[in-house]
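Take a look at this one; I'll ask things after.
Shown here: the complex without one of its protein chains, the others still in place.
Here is chain A:
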């Protein structure tokens, strides 16, 4: 390897342990997903409560918006659990082999993908849910139509989960027999 020719920054970057990258990926997948879900829930919830004062009939139907936001957090939890099962220990001599680095980076990327996809998905569903509650309070025929928009919005989180799981599936640490 031509590491000796590389700059000291590149050296520092390449010597970060793949365990740190993996752990960070797992943290991001759950942490940032929950951030997105909670952001969406408060946006929807505050409008829903205010609108329900004048139009109490909207409360039960519009909880669907809150459930869509909550689903985003569940995606994050699922992927975090999957990622942590992929994290294995390797011998210290093998720690900086290319396969270990690859596995570390794969788990990190998977975490970022899932985390940020769920962040924007939660935001999107939350904002639409808020408008949905306010429109439903004025005119109840609008609810189902706006729900379709929310369904499209929540599909974004699913895309992130799918790609994240595919990324993590190919994270294979070097086995001890090599």
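Following the convention adopted for this analysis, a residue touches a chain if its C-beta (ideal position, glycine included) is under 8 Å from a C-beta of that chain, and two chains touch if they have at least 3 such contacts; residues count from 1.
Simple rule for what comes next: contacts and distances are computed from a predicted model.
Going by its UniProt record, the hidden chain of the complex is named "V-type proton ATPase subunit" among "Small ribosomal subunit protein mS39", "V-type proton ATPase subunit", "Acyl carrier protein" or "Dolichol-phosphate mannosyltransferase subunit 3".
Of the options A:19, A:42 or A:105, the residue whose C-beta touches the omitted chain is A:42.
Of A:29, A:130, A:154 or A:168, it is A:130 that touches the chain left out of the display.
The chain not shown here touches chain A at positions 39, 42-43, 46-51, 53-55, 123, 127, 130-131, 133-134, 137-138.
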